[in-house]
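After the structure tokens below, expect a handful of questions from me.
Left out: one protein chain. Kept in place: all the others.
Coming up: subunit A.
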Amino acid sequence: MRVGGGLAVFGIAAPAEGTFDPEDFDVASMQEIEEVEVEEQGLEYFTIQQARVVHDLTARIYPSDDNGPGAPEAGVVYFIDGQLNSAWGRGERWYMQGPFAGKDPTSPFEDDPDEPEDVDPETEVPWAEQNPSETQGWQYALTPNEAYDQAIWAIEEHTQSAYDADSFADLEADQQEEIVAALENGAVESFDRVDIDASGFFLLVRQNTLEGMFSDPMYGGNREMIGWRLKGFPGTPGALGSYRSLIEDDEYIELEEGDYRRLADDIDSLGIDGDNEVPANEQSEEGHAHVHDAAEADYPNVVDEAAARGETEIEATSIDLDDADDGGDQ
């Protein structure tokens, strides 16, 4: 759900306590941020020049600053590059049949042998003159990777005409910010020559930047869980992860290094203990007994075969498998 557009302006808040200490990170320290560069190695979709543009775009959207590392350190450009070389980037699960409003010729179905028989002539529309309503969602004739190709071209075109530079990636940060603001406002003229508008591309790259900051590191972004550490998100609970023993606590859990990706999991009982500190959930007495119970419980399954065949009338019963874990109600 979107919120309405109020105009109140908020100042920049101080960083949330404990969210960022450069010492915690095994990555470029803040002093070295300028040196984070795109390397050709490993690119799956972009050219090196395209990647430099996207790298800087995402760095403006989620910057490295006093609040901690941002898109460059998280490797967001590599995340997006990988996504564009996936089924998603190719739009394989999007409906991409024409005609496309604002693009395809008028009355595109006239000579179409597959035309449904019951076409009502009144519903035919001159597609090329038809602008989709904003409420109708994505109507560009583009998959995500095509959208990136065209938008990057348009951004470079705009840079060359409006700034004395060859590439967006060569601009100063404040100049890049001007362009990102213009993208958001749909005010970049060179986009008139491509099939996506500037604000549509802004929404796409903004969304992908957040995805690259905070998705599972297996997708190539959120390197070393930078995004999760920034946010104080303990990492996705692993298979059979649980917060049941913690969720009722009044106390807010200040995460420590050993907690990331471990808070919800009883690593010991799963037999994959590392050498990190003791996670918060193991510090409490009732913290983790359920994992043993879960390993014993083989559910869901049919435990009363006669009942499942509808052969018996049994009263609903509640079987508590894990007496050992009733500590959560304190």
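We take it that a contact is a pair of C-beta atoms (placed from the backbone, for glycine too) under 8 Å apart; a residue touches a chain by one contact, two chains touch by 3 or more; residues count from 1.
As a convention for this text, contacts and distances are computed from a predicted model.
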Undisplayed chain, where the name is taken from the UniProt record, one of "PTS system, fructose-specific IIA component", "GMC family oxidoreductase", "Cytochrome b/b6 domain protein" or "Molybdate/tungstate import ATP-binding protein WtpC": "GMC family oxidoreductase"
Residue in contact with the excluded chain [from A:Asp197, A:Glu211 or A:Glu256]: A:Glu211
Candidate in contact with the missing chain, chosen from A:Asn67, A:Gln160 or A:Gln175: A:Asn67
Residue ranges of subunit A at the interface with the undisplayed chain: 1-10, 12-16, 19, 60-63, 65-68, 70, 88, 91-97, 99, 101, 109, 114, 116, 118-120, 123-125, 130, 132-139, 177, 180, 184, 206, 209-211, 213-216, 219, 227-228, 230-234, 236-244, 246-250, 252-253, 264, 290, 294, 297, 299-310, 312-322, 328
